[in-house]
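Of the protein chains in this complex, all but one are displayed in their positions.
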Amino acid sequence: MEHYNMNLTVEVWRQKNKDDKGGFKSYKVKDISSEMSFLEMFDVLNEQLVHNGEEPIAFDHDCREGICGACSMYINGKPHGPWAATTTCQLHMRAFKDGDTIVVEPWRAKAFPVIKDLVTDRSAFDRIIAAGGYVSVNTGNAVDGNSLPIEKEKADSAFAAAACIGCGACVAICKNSSANLFIGAKVSHLALLPQGEPERRTRVINMIEQADKEGFGACTVTGACEAVCPKEISIANIARLNKEYMNASFSSDK
Amino acid sequence: MTWKQVFTSTIGQKLVMGLTGLFLISFLVVHVGLNACIWADDGGKMFNQGAHFMGSMVVIRIMEIGLFIGFFIHIIQGYALTAYNNSRRGTAYRVNKGYGSKWYSRSMGLLGTLLLLFLIMHIWHFWVPSRITQDLPEASYNPEHHDLFSRMILVFQDPIVVVLYVLGCISLAYHLAHGFKAAFRTFGVHNSRYYSTIKAVGYAFSVIVPLAFAMMPVSMYLGWVK
Partner (left out) sequence: MLDAKIPAGPLDQKWSKYKSTCKLVNPANKRKLEIIVIGTGLAGASAAASLGELGYKVKAFCFQDSPRRAHSIAAQGGINAAKNYQNDGDSTYRLFYDTIKGGDYRAREANVHRLAEVSANIIDQCVAQGVPFAREYGGLLSNRSFGGTQVQRTFYAAGQTGQQLLIGAYQALERQVALGNVKMYSRHEMLEVVVIDGKARGIIARDLVSGKLERHFGHAVLLCSGGYGNVFYLSTNAMGSNVTAAWKAHKKGAYFGNPCMTQIHPTCIPVSGDHQSKLTLMSESLRNDGRIWVPKKQNDTRRPNEIAEEERDYYLERRYPAFGNLVPRDVASRAAKERCDAGYGVGSSRQAVYLDYADAIQRYGKIELGKQGLDTADAATITRLGKEVVKEKYGNLFDMYEKITGENPYEVPMRIYPAVHYTMGGLWVDYNLMTTVPGLYALGEANFSDHGANRLGASALMQGLADGYFVIPYTIGDYLADEIRTANIPTDHPAFVAAEKEVSDRINKLMGINGSQSVESFHKRLGKIMWDKCGMARNAKGLQEAIQEIRALREEFWKDVRIPGAVAEYNPELDKANRVADFMELGELMCMDALDRNESCGGHFREEFQTEEGEALRDDANYMYVSAWQYAGTNNWQLHKEPLNYEVVKPSQRSYK
């Protein structure tokens, strides 16, 4: 792979705090190596800003291995940028060429208010999980791990759904800011396993109720969420969520 | 959980859209089947008989009320949901290329609005004269029957009307292309075996039915049907 250096224009959303109106600012970065990660390019830009006495751009990031789900940039119209199945931190500058202009925006959703610059508050996801995304088993209650065989195919599907990193890219791209891919992934994960069975009905009802309270939109099945998900969570999980919801709500006693 | 809670949640509202949508799809099947009689090459007799049956049969008239209710709910719920969904973003993106989804799946509200306009025109052209004002000529074979067929020929002599009808059918095609399969996703079809079949049927339906509808004004305008 040939390495090359590039000069770029980066247009970034700057917003001092949640009450600030915010706006775009344009920055030039020089001699960016094609081997850098996208966030390393931001590190370089931030060092430049600190050097010039300006405030660096705030952005969420932590593991930089594509698994913690913290990084969340909306790059040139796509969450996590141009590569498929990639988080922002795993995107590398090879994806760009000399002279490019890159527009970077925060996730946009009323349920994810901006805290500063590119940092948003995604605690709504935590509250959705708290509403029911678990198996109620206190420590020490467990039976032997092998006492409950689980069909491999189902275990694999449950794992594929559980691979969600909670980054919120699905909400960011969805024209309705719906969180149903995130919720569907968790509901599917637990609905596919026998451990999730006892709370199957209450879980899905409570999680959807919480999501509605948080102000996420309704899912209109456009498929954009699946297309941008860095962990390639399938939209079939949303269908399973809908099925679980119907089963639970239609059979409700009240 | 009460029924009200069920159908006012975001998923519940989508269920309403899906259920009414499928109901309207079933209406389309009947409608296109009956209208295809214009191609029977019998001067419109079979078509007029069919139309008479639909207009005089009491069960059908009752079902017609259901149809209007279906339209009404689909339209009202559709607008309510679209408005709610559109309000969820807050600040708009500067770069919005609609990555990962088809334009028509993002434009169901717009397509639905076009269809609504079309529907008003369509009702004005045919449903109002046949059911309300009763100002249709008598059928040649039976004075008790209306000659809706000749009214169709008359209406479709205007090229502008023909174009508007064709555009309406194109809107319908795209509306169905998303709506048909999405309804089944909303009903919880997650199994890829069934879903791929549904998707194929949905695409076929959304091409064949609107095409058949579109060919009606076209063939009358071009004089293929007399």
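Here are some notes:
To keep things simple, chains are lettered A and B as they appear, and every chain counts its residues starting from 1.
The criterion applied here is as follows: contacts are C-beta pairs under 8 Å (C-beta built on N, C-alpha and C of every residue); 3 or more make two chains touch, one makes a residue touch a chain.
None of the values given here were measured: they were computed from a predicted structure.
Of the chains displayed, those contacted by the omitted chain across the entire assembly are A. For subunit A, the residues touching the absent chain in the complete assembly are 1, 16-17, 33-37, 39-40, 43-44, 46-47, 49-51, 53-56, 58, 60-70, 83, 86, 90, 92, 94, 115-116, 119, 121-123, 125-126, 129-131, 133-146, 148-152, 155-156, 158-159, 162-163, 165-166, 189-190, 193, 195-196.
The working rule: only the chains that are shown with their structure count from here on.
A straight line joining the Cα centres of subunit A and subunit B is 37 Å long. Contacts from subunit A toward subunit B in the complex involve residues 22, 24, 74, 76-78, 103, 105, 108-111, 113, 173, 175-178, 180, 205, 208-209, 211-212, 215-228, 235-246, 248-250, 252, 254. Taken in their complex, subunit B has these residues touching subunit A: 1-2, 5-6, 9-15, 81, 84-102, 105-106, 108, 178, 181-182, 185-192, 195.
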